[in-house]
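Every protein chain but one is kept in place in this view of the complex.
Right, chain A next:
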Amino acid sequence: MEDITMTTDKETQEREIKDEKGKLKSLPSIEIKVLFFARARDLTGFTNTVVSVKPGCTTLDCVAELFSKFPSLREIKDSMALALNKEYAPGNTILNNGDELAIIPPISGG
């Protein structure tokens, strides 16, 4: 079920270094950079933010954290696409320190 994606050596290396750092410091929490698009910007008032979550958290845990930080964001809970580090990530994907999560509700204007 997992998407087969091409990753460059450089990207893989960067990911590993990041992972190592995360483990070495054994952070009590990890930081996730969140990008908001379209309606998510209106609802939160931000184009991006940083949230702290516990190591081992999944994409969905992080979204739940965002809902408690920005309750109005729940409006689009059933209508948004998620991308983790520009890749598709199922809700149960484990997050790493420094990951970038994009919240993408559909735009319908034209």
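Keep in mind that, in the parts below, a contact is a pair of C-beta atoms (placed from the backbone, for glycine too) under 8 Å apart; a residue touches a chain by one contact, two chains touch by 3 or more; residues count from 1.
The definition used in the following text is that contacts and distances are computed from a predicted model.
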Quick one: the chain not pictured, UniProt calls it what, "Dynactin subunit 4", "RING-type E3 ubiquitin transferase", "Hsp70 protein-domain-containing protein" or "Adenylyltransferase and sulfurtransferase MOCS3"? "Adenylyltransferase and sulfurtransferase MOCS3"
Absent-chain contact - pick from A:V34, A:C62 or A:A102: A:A102
Which chain A residues touch the hidden chain? 3, 5, 35, 37-39, 47, 75-76, 78-79, 81, 83, 86-88, 102, 104-110
